[in-house]
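A protein chain is absent from this complex, but the other protein chains hold their places.
Then we have subunit A:
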């Protein structure tokens, strides 16, 4: 009968060999493992810093893919980019009416721009749009814009290449890819969220931000455009609506029905809040910023003139006094001469 255990000569060989090895070197810790030396390139140059998120998408506090985050970001950019924003309330305006109002508004603004183009002034008609907003998100975005003032950007913590031979000279922020990182200071960051959710701070515009709202944002404070928009959307004696003969499209029943439901509530001009009258006052500034500059120059010139007169007056009077004294003394001298 053959033996049950088969002899495996190779297995025996492997089992035996380590024991022989350990016998040869006493301790494993003293064994020298031969690792290959790093290539010479690695020892001379440092590893380039790595950006751990797409440069245009730093990690945000709320999930960035949802609609409200994107609207929040969009409203922040609108609020930061436009110094003049008109706020309207819209009461159940139909889609057809919106369409008509927007069409007439762009037509009127293009007319203004055509006039300005002749004078070589800046054109803004493309940037002025009537936009329906989500009120709550707009209010939150306004809080971030007003109350969150980031002192430093994420790039201030950037890694600088320590060696001129590093492969990149680009500044790469040394930040992790989580919203917990303190270095983020963009509008959707956690820091911005915390600054804006401070209940003690109150917005001046807070009472207006409820109900259905629409805004008209201007890329610059241009009273000429403001005048046109006011006369189209909320006509008043100061800003009369265009006549039927001039602009028959404006007097279509659909557009008029829509305009009845659109109310001007107020405006935000360079961070300050104006009511209806204040808005009309801004619209009534003649000639815009250039007109104001001209007024200022005129005022300063007249002040300068009077100042020069005043200064001249003093020197003149001094001259007269001295001259009078001289005459006086000369007469005296003459008198002395006669006496002699």
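What we mean here is this: contacts are C-beta pairs under 8 Å (C-beta built on N, C-alpha and C of every residue); 3 or more make two chains touch, one makes a residue touch a chain; residues count from 1.
Basically, contacts and distances are computed from a predicted model.
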item	value
Per UniProt, the name of the complex member that is left out, chosen from "Serine/threonine-protein kinase BLUS1", "Actin-related protein 2/3 complex subunit 5", "Large ribosomal subunit protein mL53" or "MO25-like protein At5g47540 isoform X3"	"Large ribosomal subunit protein mL53"
Residue among A:126, A:182, A:238 or A:275 that touches the chain left out of view	A:275
Selected from A:62, A:94 or A:244 as touching the chain missing from the view	A:94
Hidden-chain contact residue, picked from the options A:211, A:271 or A:305	A:211
Touching residues (missing chain, whole complex) on subunit A	89, 91-94, 206-208, 210-212, 257, 260-261, 263-266, 275-278
